[in-house]
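The complex is shown incomplete by one protein chain, all other protein chains being positioned as in the whole.
Entry: subunit A
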Amino acid sequence: RRPPSGQHRHCEGCFDRHCHVPVEPDVSCMVINCHLLCGATFHMCKEAEHELLCPLEQVPCLNSEYGCPLSMSRHKLAKHLQVCPASVVCCSMEWNRWPNVDSETTLHENIMKEIPSEECLDTALALRDQKVLFRSLKMVELFPETKEVIKERPTVNGEATWEEMAGAVGGADVDLVPRGSLSTTNEEMAELSQEEREALAKTKEGMDLINKEHAASALTKSPSGCESESKRKNASGKEQVSRDNNAVGEGVAKGKEPQETQKKEDFHTAVETVGLAPWQDGVLERLKTAVDAKDYNMYLVHNGRMLIHFGQMAACTPKERDFVYGNLEAQEVKTVHTFKIPLSYCGKRARLGDAMLSCRPSEHKAVDTSDLGITVEDLPKSDLIKTTLQCALERELKGHVISESRSIDGLFMDFATQTYNFEPEQFSSGTVLADLLTAASPGGLHVELHSECVTRRHNKSSSAFTFTCNKFFRRDEFPLHFKNVHTDIQSCLNGWFQHRCPLAYLGCTFIQNHFRPPGQKAKVIYSQELKTFAIKPEVAPELSEGTKNNYPSGCGRKSQNSLTSLPLEILQYIAGFLDSISLSQLSQVSVLMRNICATLLQERGMVLLQWKKNRYSHGGTSWRVHREVWQFSSLFSKIKSWEFNDVTSMSEHLKTCPFNVVEHKTDPILLTSMCEPRDQARKTLVSTFTNRL
């Protein structure tokens, strides 16, 4: 019902619940109660307004834009938010793991010899972390010299690239790049930059080695950049210098022939030969042609007063007003184009150091190995996994460094200190360590069993490998997940939740789980498929056999054993008792189970939005919501407290531990007091001091 264009004259100010003013058109109307019976009483013309705040009004959830389909009374909105399926949180738990190079290798080997048990929690988690790690270690980043040579892309002229990249960062800046004046290779360059942009977004160092010329030219900024700009400026028109008093007239070309390394010398020669003293007429014009913008500005800073005094340059304020501003140093006002940050700086600021590394020119130098006595081909091949892990942590792990910087002739040069010889000689740019595992030992554990927790707020910029949880949960599920999984289990794996034999350092793989969920018997497992911990209730084996027909009458009703024989509402009732992780498992079994679980999505699941990038013909992009995605989280039933498992003492195991080798000494051993001669004077503490006195 549309509200009237204006409130009734009387009703506008009337809030009397018992108003008895007679009804008059355009003046007043009758008083009514809220039709939802919330208790409010108001003039009828205010009904639409009341709907905006009636607590019983049916409204969509506050998260309706994020996928929540539910509507409810307004007064239930807040309570619903706690369990809203669109209220989703991503777990940001981090933990660290060092690679194991020297320590406890026997234990790791022995563990990998056995079939991995789902109850062996620390091993399972370590293996999962290792898998993630190996998929992320790119070989060419660590060993750039092994990158396989691929066909060179056409190298792009530095000046045009500068413009394109500049445009890419700040959005299409049409004024700056008049397309008509560029060469025909513009499209190619545009494509290259787009690819480059994407490569920058993906690669760790923010730069692809092949395009290092681009990077080099971009990073050397002003000279070539300004050169291209100035060329274009002169082509398209003169730039206006905006100031209060425009006396210098023509546009400023920011230096026509930049000299990269010799700008200083040129400047000096310019001053001497061409006559660049501040009192000489035309000095500024000569200066502009001789030096680049930076030196021009420096000259102005140093000689500004004199230039103004001798009339070479107009002051910001007219001379007549000098008495007011007399003590200020006049400065020429110039418009400077916004400095477009090169993509390499934008892309990965934190890794700026790495970005600089890759654009330094490199040269291969041979090392004389004749004193080894074997040919280069016979040199032992480096262990792929161990070497990769060591080099990934080169600073931290025992100081292994691939190269060290030395200063030579005022420049820093990196000298390689180690070289590695791998079986597969060349790697493509996308090869990760996981791809090479078939060649190396496939079933090894190369990371430490125990993990550490150093959050990202601590200074650990290049310490051990970091792993994150990154799982999605509904807001009310998140505290349970964090408590049970990360706090109770994961953080306590080292020696509290699980106990390893004290002789594990010798290689014993015996392990005991000391805790279980309360109530009925259940065990904690790590599910590799779901990549998380889960609870598995223990069921007597004969009861879980589905094929055995325990039905007494035995009249061939095998289908009766199937869960699907139960009516739908019962299946739904059973599903209502399952935790989120079990629902996600059950939904993968059959179409019927999937549909049953789907009925619980709104109540127990969560909804996420999937975004899609739209590209437009003019080059711009925008993100749009593509669709809603419903899923169950990996949360298991809440465990408020843990109970002790009935396990025997560790000493029982030690009696039979194969690594428990007892040494029986048979030869007599001298006690220490038997070694010294007895007739030596006994020294007391007091006698030590009295002698000195």
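Here is the rule we use: contacts are C-beta pairs under 8 Å (C-beta built on N, C-alpha and C of every residue); 3 or more make two chains touch, one makes a residue touch a chain; residues count from 1.
Basically, contacts and distances are computed from a predicted model.
S.K.: Which name from "Tectonin beta-propeller repeat-containing protein 1", "S-phase kinase-associated protein 1", "Ubiquinone biosynthesis monooxygenase COQ6, mitochondrial" or "Auxin-responsive protein" does UniProt give the chain that's left off?
M.R.: Hidden chain identified via UniProt as "S-phase kinase-associated protein 1".
S.K.: Touching the absent chain in the whole complex: find that residue among A:41, A:513 or A:527.
M.R.: Residue touching the absent chain, from the options given: A:527.
S.K.: Give the residue, chosen from A:33, A:487 or A:590, that touches the chain omitted from the document.
M.R.: A:590
S.K.: Of the residues listed, A:90, A:453 or A:566, which one is in contact with the missing chain?
M.R.: Touches the omitted chain: A:566.
S.K.: Over the whole complex, note the residues of subunit A touching the chain we left out.
M.R.: Residues touching the hidden chain, for subunit A, are 67, 83, 517-520, 522, 525, 527, 529, 534-537, 539-540, 542-553, 557-567, 570, 573-579, 582, 584-594, 598, 601, 609-610, 625-632, 636-638.
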